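Now for subunit A:
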Amino acid sequence: MPAGRQIAAIIKKDIIAELRTKEMVVSMLLFILLIMVAFRSAFGELGDISDFAGGLLWIAFLFTSLLGLNRSFVHEKDESCLEGLLLSPVDRPNIFFGKMLGNLIFLSAVELVAIPLYIALFNLTIKGSIPLFIAAVLLSNIGICTIGTLLSTISINTKLRDMLLPLIFLPLSSPLLIAAVVTTNKIMNGAAGQAFEPAVGAIKLLLAYDIIFLLLAYALYDFVIGE
Partner candidate 1 sequence: MKKAITALLFAGGALLLTGLALAFLVAPMAVNQKGVEIFSQKIFYFHVPVSETSLLAFVLGAVFGAMFLVNKNPKYDFLSLAAVEIGFVFGLLVEWTGVIWTRAEWGVWWTWEPRLTSYFILMLMYAGYFVLRSSVNEESAKARFSAVYSIVAAVNAPLTFFAIRLIPSVHPVVFDSSGAHMEASMLAAFLVSMSGMLIFSTALLLLRYQLQTAREELDYLKNEFGG
Partner candidate 2 sequence: MGIKEALPYVVGAYMGIWVVLLGYVFIMNNRLSGVKKELGALSEALEKRSRK
């Protein structure tokens, strides 16, 4: 079976399973809404949070992505699906790409609902270019899912299981978080010219992060998924 078909099969399997239960997407969305309530109570006095709205958004997304990343492997492990997957004639790196793209689809789907909600709830506007905003979010999502899929495969095979993931995922994704915050803040505030410079650097960093870790995960995945 060609690589593309293998990857597509894994994604399809995850989507069908998710559509049946809807547990992952629903819990991620509820989690984001709860974080927004927390933001409201923390920053309510300020009234206008637009100066750092992009930063808050990524706090919500990063922690939410943890839920999804854990879920995607806990459930494979508990139902012994991982062994089945390993026994099937699917190449190991394709398992990675399949799981990673599945996570990416779920995270992006949740964000697709959450971002408009966030903008409406806090009276925000995206003053800069919207296509650029979407591109930045997507680039960050790719990074989150790449490093997240690699690390959740590791954490699920340890004694701590899903407890370990935040400990290793959050510090390793910090360049991603910083770059994503800088970019979205600048775009949402409509920065231009000199003030937009950091965002250009941040987008380059996001791109570099994605490429580097996709290659690294591709090379190393064989070692984490089992002998």
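How were these candidates chosen? In short, all candidates are chains of the complex that A comes from, given by their letters.
Basically, a contact is a pair of C-beta atoms (placed from the backbone, for glycine too) under 8 Å apart; a residue touches a chain by one contact, two chains touch by 3 or more; residues count from 1.
Predicted, not measured: the structure shown is a model, and the values here were computed from it.
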Neighbour of subunit A by the touch rule, complex-wide, chosen among 1 or 2: 1
Residues of subunit A that touch candidate 1 when the two form their complex: 147, 150-151, 154-155, 157-160, 164, 167-168, 170-172, 174-176, 178-179, 182, 198, 201-202, 205, 208-209, 212-213, 216, 220, 223-224, 227
